[in-house]
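One chain of protein is taken out of this complex; the other chains stay put.
Now for chain A:
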Amino acid sequence: MPTDAAPRDAGRGSLSDVVTSDAALRRFLQGLPGVDAVGLEARAAALGTRSIKTTAKAYALDLAISMIDLTTLEGADTPGKVRSLCAKGANPDPGDRSTPRVAAICVYPDMAAVAKQALTEQGAGEVHVASVATAFPSGRASMSVKLADTREAVAAGADEIDMVIDRGAFLAGRYLQVFEEIQQVKAACGAAHLKVIFENGELATYDNIRRASWLAMLAGADFIKTSTGKVAVNATPPNTLLMLEAVRDFRAATGRQVGVKPAGGIRTAKDAVKYLVMVNETLGDDWLSPDWFRFGASSLLNDLLMQRQKLSTGRYSGPDYVTVD
């Protein structure tokens, strides 16, 4: 991922003083413009009615594939499972080598080394290894455990760290604690990029999601991510749209560009294209790249591949013609 595309100057100084105390941070976050839920959901639904056909669809399908963080986060994960996922990510469609590779393989920290090695062996070094960390998915552990978790994942070869915030602290209004945790994890990441997961389903209100977005971006997040995929409500078009608006406004205020990753529940090519339409019409070209937008998904890839085959051959071949991993 490239670093800041735009200069860091504009307005930067004006935001540094909002993190000087818990009170200042709370005033700032609670002073952000409110979100009207009905209007937000209506806008997301309206963008979902865009009709993406032919050349536009071909572009969107390939872009979506290249933005996938192909994920396995199960208690039952084994090195064999992770290696087969890496092979899939490196060559998603064995029948069509023009298919782009996914952006990253996303695993638990103890599988990061396996994934790194498998991708290297596949000659797919450009596919990143993303590792969840900080006591994913609940985040309920001491700070020292979270930092150790992060350092081990990075040492094992993770290029990207997906951390979870302490939702308990956030909901209790201890914003500065959350801020400092993100800062410390960011420091522990070293060169690895940091994605900050809010678990939108647990933050519950759109106002909270906007506050969490600004909080994480102020603390140095490279990406903000909707959810772990482990709770009832994960990425939705409205909560992702809200985060897109937040990164847009943050760049306008500070000059720093931050990426967005919806995760969990995006299973069909049709849904993925709707998210890309939201990115296109909210943020535009600057974010239409795997450097700035990702999908956290597993089953999505096969549906994208089937749609891609249909577009190139004119026929829908079905699930027997994509690999099961």
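Following the convention adopted for this analysis, contacts are C-beta pairs under 8 Å (C-beta built on N, C-alpha and C of every residue); 3 or more make two chains touch, one makes a residue touch a chain; residues count from 1.
Criterion: contacts and distances are computed from a predicted model.
Participant: Name the absent chain as its UniProt record does, using one of the following: "ABC transporter permease", "NAD(P)/FAD-dependent oxidoreductase", "Aldehyde dehydrogenase family protein" or "Zinc import ATP-binding protein ZnuC".
Facilitator: The record names the chain that does not appear here as "Aldehyde dehydrogenase family protein".
Participant: From the list A:26, A:50 or A:310, pick the residue that touches the absent chain.
Facilitator: Candidates A:26, A:50 or A:310; residue touching the omitted chain: A:50.
Participant: Hey, which of A:18, A:60 or A:158 is the one touching the hidden chain?
Facilitator: A:60
Participant: Out of A:70, A:182 or A:276, which residue would touch the omitted chain in the full complex?
Facilitator: Residue touching the chain left out of view: A:276.
Participant: Among A:39, A:190 or A:318, which residue is in contact with the omitted chain in the full complex?
Facilitator: Once the missing chain is taken into account, the touching residue is A:39.
Participant: Against the chain that's been left off, what residues of chain A make contact? List them.
Facilitator: Contacting residues on chain A, toward the hidden partner: 33-36, 38-40, 42-43, 49-57, 59-60, 63, 245, 276-277, 280-281, 284-285, 288.
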